[in-house]
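Please see the structure below; I have some questions.
The complex is shown incomplete by one protein chain, all other protein chains being positioned as in the whole.
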Amino acid sequence: MKFDIYDFSVLTKSIHESLNSMMGETAVMISEMVIVGIIFLTLFAVLGLILVYVERKICAFFQQRLGPMRVGFWGTAQTLADLIKLLLKEPLITKNADKFLFNLAPFVLIIASFMAMAAIPFAKGLHAFDIDIGVFYITAISSIGVVGVLLAGWASNNKYSLIGAMRSGAQIISYELSVGLSLLTIIVLTGSLQFSEIIESQREGWWIFRGHIPALIAFIIFLIASTAETNRGPFDLAEAESELTAGFHTEYSGMKFAFFFLAEFINMFIVAAIGATVFLGGWMPLHFGALESFNAIMDFIPPIFWFFGKTAFIIFLMMWFKWTFPRLRIDQLLTLEWKYLLPINLINILVMAFFVLMGWYF
Amino acid sequence: MSTEVVNEIKEQEYFINMGPQHPSTHGVLRLLLSLDGEIIKNVEPHLGYIHRSIEKMCEKDTYKMIVHLTDRMDYLSCHMNNEAVCLAVEKGIELEVSDRVKVIRTIMSELTRLSSHQLWWGVMGMDLGAITSFLYGFRDREMIIDIFEETCGARLTMNYNVPGGVMFDIPNNFQKRVKEFIIYFKKKLPEYDDLLSNNVIFKARTEGVGILSKEDAISYGVTGPSGRASGFSCDIRKQHPYSAYDRVDFKEILYSEGDCFARYKARIDEMWESMFIIEQLIDNIPEGSARETTRAVIKLPKGEFYQKVETARGEFGVYIISDGKKSPYRLKFRSPGFSTLNALNTMAKGSKIADLVAIMSTIDLVIPDIDR
Partner (left out) sequence: MIKSIIKYIKEVLGGLKSLLKGMRVTGYYISHPKEIITQQYPENKDTLKMFDRFRGEVILLHDENNEHRCTGCTACEVACPNGSIEIISERVLNPETGKKKKEIDKFIYHLSMCTMCNLCIESCPTDAIKMGRNFEHAVFDRSLLTSVLNRPGSKLAPGVED
């Protein structure tokens, strides 16, 4: 049985053609950009709201609590209520803050995560920006976010913020390496940096299974490094509320604080989506070589659910880390990267390259 | 920038005010840190934000009233504080309480120690970033607090001891509930080890951090689990037994490392010992009156009376100077937290900000105890 997944490019093409018949070329381009922008903005906001709620609920269940229960059914409208509260809050700026940079910082952070989101393939053909160096693009864009954190820490003119921002800078510069190298381990297998091709190459099975041991090691390293890159616990040194009160966003309030908060969750979604795409086959359903009927059942689940399911799984893992482990100290954080993750990663790439040469993968 | 300006900036110290409002100072302690990057050069505690002049208030109160003020000092070991005052007053009026009272007081003290250490464990995890441990610590503490609530009528400031005994006799299902708790907590305590003690991150954060030598511990008067982790044998329960501690068998926990992990382990081991003490006593509470009758207004004879007890934080002393009236002429509390805080600079010098947080949570500060 040949499996056929609905290609969203059919839909997008038809929209493109109907727009073309209505107006000129420039107008089509502008209106398509606006449509995509609006869709992504909505997705951004909805994802943020859902992730904040899910985080609070999951954290609560880890801690034998119930979490938000009052607003809406099982507290589902809680984040919406919080959003309204944050919108109505007075935006405070400290007297000696660098006002321009202070206001700019949250936008730098949020634009960086917004741009990274463009390269994520949600389903077949549902892809805003299928650039041929997709992995490279995302690793490059996601490190712009740290500029926002550094700006926030510097412009707040608060000593805690500055320490937090400096920590964050050191952290992201080092962990960027591990994220890149662990993704590279899989690129050795795929031979392409384009996300759609990476997914296409996993038609026979996900890389985490086909690449077995080196892929698994790369996945674990990716999980650790991406948790660190998004500044989440146990690597939340930039915030470290028991040491630096709130780190780089100590002085922020209202909507600007909400931007930092939102960016953290969207970044988490982005790295989880990349992990799901590269290691777990993106929107590809779960297939086992010979089990035809099993594969057919799996094909019934639409690819977009596969994508979000896998992303949710990785997000859950990251939340599990956060709500279990104590925070590392800054020197231990760097030790972990330079003495453990990086050498293991380099050896792992060599092993993977050797395996590929010998054809020792499924 | 010219080199002189750069040098001048380099010579300036980078100060940070940690507190009075800070998540990890557990109250209104203000620490003035001078930093070199992230490395701490000096820690200077500033006190006085929660000073309520309890010692002065005691000078106008009768001896019965003083007891309830000691609840408000080290609120996590309020029962032991109450006991110290009552023992000192009983010494003064030469009253021997019944065996039943002694055993009840010992059980309640050990339960208080357990609850205090549970809360400390939770907060310790939270200070190091493992927020989940906070909730688990509180979950287990809740069971003890419920026992207290049923027995004493209050959850935190219990005011259960009175000169001459305890305020109420224990309720009927007290023994049953305590035994249930012991069974429950023996299952939960290994979970603490899985979650924090054996965790590689936790070990890296605490081992070899904030070392306090035995000599320093003795010269600063660091007592309790913090002192014993440095090898300073200072358990009042062993050395000057009071209440029923002379009839129970327990180990004095001693470690020699003196670092954060040793202080952590000392407290975890103390929890096991506390449960062991309670197990020995809970089935043999002797019959007798739970309260000896005293005069409505107790008057101590002229003289000086001192009683020390082992609270969850160390040696707590009550020193009463009486001039024969109904209230003391002068009353001095020796609180363990104050002495321990003095050693903070010795422990924290040269370590990082994150280490300071670990050190502060392992010495288990309760600010109202430091700042009476």
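First chain written, first letter: the chains are A and B, and each begins at residue 1.
Just so it is clear, a contact is a pair of C-beta atoms (placed from the backbone, for glycine too) under 8 Å apart; a residue touches a chain by one contact, two chains touch by 3 or more.
This one's a predicted model, so the numbers in the text were calculated from it and none came from an experiment.
Contact with the omitted chain, checked across B:N199, B:S230, B:S243 or B:T340, is made by B:N199. Touching residues on chain A toward the chain that is not drawn are 58, 61-66, 69, 320-321, 323-325, 340, 344.
Taking the whole complex into account, chain B touches the unshown chain at residues 61, 64-65, 67-69, 132, 139, 142, 149-154, 157, 159, 162, 167-168, 171, 191, 194-196, 198-201, 203, 296.
Basically, only the chains that are shown with their structure count from here on.
Of all the residues in chain A, the ones that touch chain B in their complex are 59, 62-65, 159-160, 163, 233-234, 236-237, 240-245, 323-332. Partner chain A is touched in their complex by these residues of chain B: 14-16, 22-24, 38, 125-132, 134-136, 139, 195-196, 199, 201-202, 204-205, 352-355, 357.
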